[in-house]
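Shown here: the complex without one of its protein chains, the others still in place.
First chain written, first letter: the chains are A and B, and each begins at residue 1.
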Amino acid sequence: MSIDNFNDKYYKEGFVTDLENETFPTGLNEDIIKNISLLKDEPEWLLEFRLKAFKRWEQMSEPDWSELDYDPVDYQALSYYSAPKTRNKDEIPQEILDTFEKLGVPLHERDALLGLDTEKPKPDNLIPTVAVDAVFDSVSVATTFQKELKKHGIIFCSISEAVKDHEELVKEYLGSVIPYTDNYFATLNSAVFTDGTFVYIPKGVTCPMELNTYFRINARNTGQFERTLIIADEDSYVSYLEGCTAPAYDENTLHAACVELITKDNAEIKYSTVQNWYPGDEDGVGGVYNFVTKRAKCEGKNSKVSWTQVETGSAVTWKYPSCILKGEGSIGEFFSVAVTKGKQQADTGTKMIHLGKDTKSTIISKGISFGDSTNTYRGSVKINPGAKNASNYTKCDSLMLQDSRALTIPYVTSQNDSAMVEHEASAGKISEEQMYYLATRGFSEDDAMNLVVNGFCKDVFQKLPLEFAAEANQLLAVQLEGAVG
Amino acid sequence: MYKNLFYRETLEPTNAFDSYYTIKDLYDYVIGDNTKTKDYHHLKHKLNNFYDGYNNNVQYITETGLPNTKSEQFNHANLHKLYNKEILWSSEPNAKHYLADLEPFEQVAFKKNTLLFNDGMVYPSNDLGIKKPFQLQILDQIKVNRNKQDEYVKLIRKTENFSNFTYAFSPFLNTVIVPSGANENFMKNPISIQYLNKNSKGILECNTNIIDIQYKTKVHLKENVKLQSGQMNNIIYIVRENSELVIDRITNDYGGFGIFDSKFICHPNSKITINFKNTGSDYYQENFYFDLTTNVDLTLNGKNNIYKGHEYHQFVHVDSRSSDNKSIIDIKNVGNENASTSFIGRFDVSPNSVGFDGHMKNENLMLTPNTKMHSRPILDIHTKEIECTHGCTISNIDKSKLYYLQSRGLAKDIAEDVLVSSFLC
Partner (left out) sequence: MLKLKDFSVEHILDNVSTTFDIGKTYVVMGSNGVGKSTLLHGIMGRPDLNVSGEMTFMGSDLSELETDERARLGMFVGFQAPTSVPGLSNFQFMKQALNISGKDIAETLRSFKEVSAKLNLPDNWDKRNLNTDASGGEKKKNELIQMSMLNTKLAMLDEPDSGLDVDGIKALIEQLNEWRNDNNTLIVVTHYQKLVEGLNPDKVLVLKKDGVLTGDIELADKIFSQGFESV
């Protein structure tokens, strides 16, 4: 099968949008950063934050402890800012609208009212289910339902807007969960981030709709560095979804994002990701490098953060959505399905850090691998001396559909005698017994495999919001084609 | 007859697997600073019991280079503890004199079937020293059987863990060959192996031994390790085709510290069962490395009750090369007050390792608040035709079980002891 056919069949999002962008020259130095800050009209403190991070980054070196094997990134050969030239949130260029429509992301408020599926007729007074912030290359191009949400006191906007309109909030929380010194990629992000989503849910409010950010990389030789900050004040709730795709380029594209979540007393954030970055072709050429730092700080008592992710794309995935369980009784959850095939590599997992009393964490990780891929779960559960009665349960399962590489590396440390930690993992293939049993009930080999794999992922899929669950199932089915044998 | 049936052909030589403590750490502490000095003379003065034939060995250690692996923060803190205790040099002998200071040969004089290893020398009991049918053959510094010994020396591979260091500082390589066929003899009368070191001022004694178990033989070894000061052991067990090896190992601490690296080269159709018990020490690391060829049946059971203030760290590596290997790793650790334990286990399953049946379990019982326990069971699988599980738990005594025993009249502390014993059963 030719490369084009392969992509058409397996990665239909691999198209490129023909649009004129305003792009910075390649290279990374203080001037570039100052220009980004100038272009976005940022306050002094933010420029300082960026420059401090940049100085630090210049002295750091890329982490080398993983088992990932990838071509090194030439940081000077990337452009750190690229945005569509004609960009006006009230008059979104048609090409952008078309792009997002092709991807199935509703930008017109009317379409969103009807839900993601625009084929079925629906009544006019239907309550909207999802608000979208669309990020195209380095900028947010559209944010729907802002006014509607404002009525509830909810702030849902791009981070660039938030810096202008809600400066105090951003200043207080930016970098509070992921300090600029945290790791190589987070430091880089702190210096060069261009946009992302900002969400604030006020006290006592349950966000009435799903909030969705959709990231689309389009320009070549640029990196995408978005920064997301979600703050859930006391007694609030929000369900947030993140989707992403990129064109099928031969070069590797770098996506180094930072996501910070903060929950106050009794607040809850549900963060779901369906990651479908371009994975590279069957020979491992091209594909996105997805090096992301995601962390939640459960500050408040009884607060809760759930990370749910379905990772099917990107050439190299390197991320550990984590929870710092500080507030007494806080809960951290991590549910993940990672599928790797071809030459993909994934090193993903979570860190659950138990600081406070009665904190709880649950980790369920399902890895599916075939082709020549490497699928790694790397997780850390840390029970600090003060975490009385903390408890953790972890279940990691690796399903190998073909001879590939499945790695499980759990780090479990406890320093409190009243805590309870339990970790179980297994690795193997779909048993012949299962295949035979399903055959005796009339299922063909392909159908049987799909059934077993879906059952394997069920624990995770049922944590996704309904719309995403359907998309995830479809994505999985596409990924699994050709896996038997 | 001594051809090496075992060699790496399927996998690329890998970098250090996740060794918890690397040679760099001990090297730094011995030298006393962090700069990579390759000054042998400096080293010579620091350590007592320095034999002349050493230069080659010290060269060896510098040639192997300093590995690149990272260790977690608290490792250094622990070794600092040792450094502060100045155990390595100039300290007063430790007050815990549990063993009479007999010369090694006195220790074995009236025993049967016993081998005593001390500071690179081997002392067999009288009944073992003579070469007879179905008797052990011992190649040590006295017997001049260079050819055979050279064959064995070739088995020592460079690694990136402390075995290099131990080999470099072992005065001699001793080899014990257990001949084929005497199954009943060796199973009914276990060979007793003692690892003893002298209770003298700040010494570090090293042993490197090879125990070669010939074809179709069953052997039972009862190992006893007694730590009085610094003891580092690097033992390579070769278990040849269709042989069976059973090891019961107990480590007793008398105020010393040490590292015990056991490497097992398992030929096809061999069976290995190891049961060990340890109470830890000021600092103790017990590592097991298994190279499994094909159709090997391995069981490793550890029951460790780590005493107050003791450290116990363990690294278990199972490298399954070819088909139908079976491994069961079951390690239980109990952490008393101020104890610190860690377990790193790794199953490396090669693409040819079809039918691998592996289960790794590490259960930890933490009894007091000031304890630290770490577990890291790792799976690295390259083929789907396997059945592999691993698990670990860290928790305190089950309160409902405690209540049940108390409701039947047992006092709390007795009930706790009962539950700890039943955990370790």
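By our rule, contacts are C-beta pairs under 8 Å (C-beta built on N, C-alpha and C of every residue); 3 or more make two chains touch, one makes a residue touch a chain.
Here the structure is a predicted model, which is why all the values come from computation and not from measurement.
*Asks:* The chain left out touches which of the shown chains?
*Replies:* A
*Asks:* Hey, which of A:Val73, A:Val285 or A:Leu451 is the one touching the hidden chain?
*Replies:* Per the contact definition at the top, the residue touching the missing chain is A:Leu451.
*Asks:* Touching residues of chain A against the unshown chain: what are they?
*Replies:* 431-434, 436-445, 447-448, 451-452, 454-459
As a working rule, only the chains that are shown with their structure count from here on.
*Asks:* As a quick test, compute the distance in whole Å between the mean CA positions of chain A and chain B.
*Replies:* 44
*Asks:* In the complex formed with chain A, which residues of chain B make contact?
*Replies:* Contacts found on chain B: 70, 351, 364, 366-396.
*Asks:* In their shared complex, at which residues does chain A touch chain B?
*Replies:* Those residues of chain A that touch chain B are 65, 383, 385, 398, 400-429.
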